[in-house]
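Note that one protein chain is taken out, while the other chains of the complex remain in position.
The block that comes next holds chain A.
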Amino acid sequence: MHRPLSDTEQVSMLEAMQLIRRHEERLAELQAAGRAAGTCTAVGQEAAAVGVVHALGADDLILTNHRSAGHLLARGADPGRLIAEILGRSTGYCKGKSGSLHVSARELGIVLTSTIVGGELSLAPGVALAQRMQGRPGVVACFFGDGAACEGIFHEALNLAVVWKLPVLFVCENNQWQAYVHRKETMPQDHVRPWAAAHGLPAVVVDGNDVEAVHAAARHAVDTIRVQGGPCFIEAVTYRLRGHFEPDDQGYVDADELTAWKSRDPIQLLARRLIDRGVLSEGEWAHVRQRVEATLDAAFAFAEASPFPSADELITDVYA
């Protein structure tokens, strides 16, 4: 077993979660003001992102999807370059060619973000195969939603990863929503885990709003993959607190369900826990939040001051 997270680690995870939250909220504000294209936020899912990503080492790789800001920021992405990418500026991670949906950052080990639902699942076995065959130690964490788990490629990917014993950590962020459709309408059971488990790999469900629980499960899974070689599966049960694609009035959302999940906000849960344990004072927590705002002030300023790509960029990077 691992040693428990230190106080400092927990505070820094709290700060990472707050950074993700405020990044997305501020982006949504910008969007509402007509200054940014629509985006998919993952407000409410910060614990899943931070819990898993903080369990990865420098050699490990990440594949993600359309709700990637949390994964990127948890991995240490520069908020300025991330926002610049989302705003289509040439200083962004992908020179402004990705926008918010397909941001990858090779230097951070964030490879191959796909916005085709399930696309990242199709790529993950190959990335892991390359790790294995080239003798690199890194595990490949692949984030996807419950909606992606309803795509056939989910089964193809898990099956191949098991058969070929590939080092993939499949992370299903079950946020209850599949765009505008509630998971209950499309899945006979509450969880994706039984489908995963049927493929014969270690598969667990974890409270996706409890960052400590997610982190413990992820550390255990990563260790298992390193020792046993084959893949593992984690289902983080969480909730998408904002709409599918900004702007979204969430008119289709059950108000009671939303309220119930808001009362389990992962950031408040962790902050409260740290304050109750005497690890963090109210004043220190306020200070963390101020620091996050200052970081984001600078990041948004950098991004908005950055130039758009020139029209010549339209046809560069098509072929290698």
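Operating definition for what follows: a residue touches a chain if its C-beta (ideal position, glycine included) is under 8 Å from a C-beta of that chain, and two chains touch if they have at least 3 such contacts; residues count from 1.
Assume contacts and distances are computed from a predicted model.
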Choosing from "Glycine betaine/proline transport system substrate-binding protein", "Iron ABC transporter permease", "Outer membrane lipoprotein-sorting protein" or "Alpha-ketoacid dehydrogenase subunit beta", the absent chain's UniProt record names it "Alpha-ketoacid dehydrogenase subunit beta"
Touch with the missing chain holds, among A:H102, A:H191 or A:H220, for A:H102
Pick out which of A:P125, A:G145, A:G208 or A:P266 touches the chain that's been left out of the picture. A:P125
Options A:E9, A:E29, A:D297 or A:D317, residue touching the unrepresented chain: A:D317
Which parts of chain A face the unshown chain closely enough to count as touching? 61, 63, 92-98, 102, 104-106, 111-114, 116, 118-119, 121-131, 133-134, 152-153, 156-157, 159-160, 163-164, 316-320
